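Before anything else, here's the structure in question.
Complex shown without one protein chain; remaining protein chains in place.
Our next item is subunit A:
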Amino acid sequence: MQCSAAPRITSGGQIENPLEHWLSITEKNANPVKAEEAKLKAKYPGLGQKPGGSDFLMKRLQKGQKYFDSGDYNMAKAKVKNKQLPVAGPEKNLVTGDHIPTPQDLPRTRKSSLVTSKLAGQI
């Protein structure tokens, strides 16, 4: 994409958002959403071809799914007893081939809150 907009320099001498250099000003004004899309694609080049499609929906349908396989867990523990176990990533709920669950990840039925709602606490 041809860059027809001059990079903006702030009073502090810094170049404002380099991503915006790659968008023509007219295009940005005409369609701010397209500009946002370009920003997103620049940050995540591998983002799915199906916009808003199956990936989102599958994630939505799988909400609440938890996995633990004690066989996997014990085998992994035996194999890597001297090395560090790969710890769970931020997305504990997603199944990945190499994620070895630990007892901390075990699904535990949470106790219901026996505390009265704070909404009922006042008149």
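Please note the rule applied: contacts are C-beta pairs under 8 Å (C-beta built on N, C-alpha and C of every residue); 3 or more make two chains touch, one makes a residue touch a chain; residues count from 1.
In this section, contacts and distances are computed from a predicted model.
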Checklist outcome for this item: Not-shown chain resolves in UniProt (candidates "6-phosphofructo-2-kinase/fructose-2,6-biphosphatase 3", "Phosphatidylinositol glycan anchor biosynthesis, class S", "V-type proton ATPase subunit" or "Serine/threonine-protein phosphatase 2A 55 kDa regulatory subunit B") to "Serine/threonine-protein phosphatase 2A 55 kDa regulatory subunit B"
Checklist entry - Among A:45, A:71 or A:121, which residue is in contact with the omitted chain in the full complex? => result A:121
Item to check | Residues in subunit A touching the chain absent from view | outcome: 31-37, 39-41, 43, 47, 51-54, 56-58, 60-61, 63-68, 107-123
